[in-house]
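The complex is shown incomplete by one protein chain, all other protein chains being positioned as in the whole.
Presenting chain A:
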Amino acid sequence: MELGISIALILASLLMILLVLMHKGKGGGLSDMFGGGFSSNFGGSSVVERNLDRLTVITGIIWLVCIVALGLLLRP
């Protein structure tokens, strides 16, 4: 049981990292932060991005559930 959830958790984590990296990065890094420069805001996301969002949210929920479940299982 514990092993199964751990493996599922590792898979979900790796998938999560992959999905986040597939997103197009918004914001121009550090120069944007802390009030330097100005960020251009061109709204509207493509269909690909929206599907990617949906997939990421689902993976995120699975990831979170796995963490909580494993945390409860491993409690001494």
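Structural remarks
Note that a residue touches a chain if its C-beta (ideal position, glycine included) is under 8 Å from a C-beta of that chain, and two chains touch if they have at least 3 such contacts; residues count from 1.
The working rule: contacts and distances are computed from a predicted model.
For the chain that does not appear here, its UniProt entry gives the protein name "Protein translocase subunit SecY", which is one of "Metapyrocatechase", "Protein translocase subunit SecY", "Glucose/mannose transport system permease protein" or "tRNA N6-adenosine threonylcarbamoyltransferase". Touch with the chain that is not drawn comes from one residue among A:Met1, A:Leu21 or A:Val47, which is A:Leu21. Where chain A meets the omitted chain, the residues involved are 3, 6, 9-10, 12-14, 16-17, 20-21, 23-37, 39-40, 45, 56, 60, 63, 67-68, 70-71, 73-74, 76.
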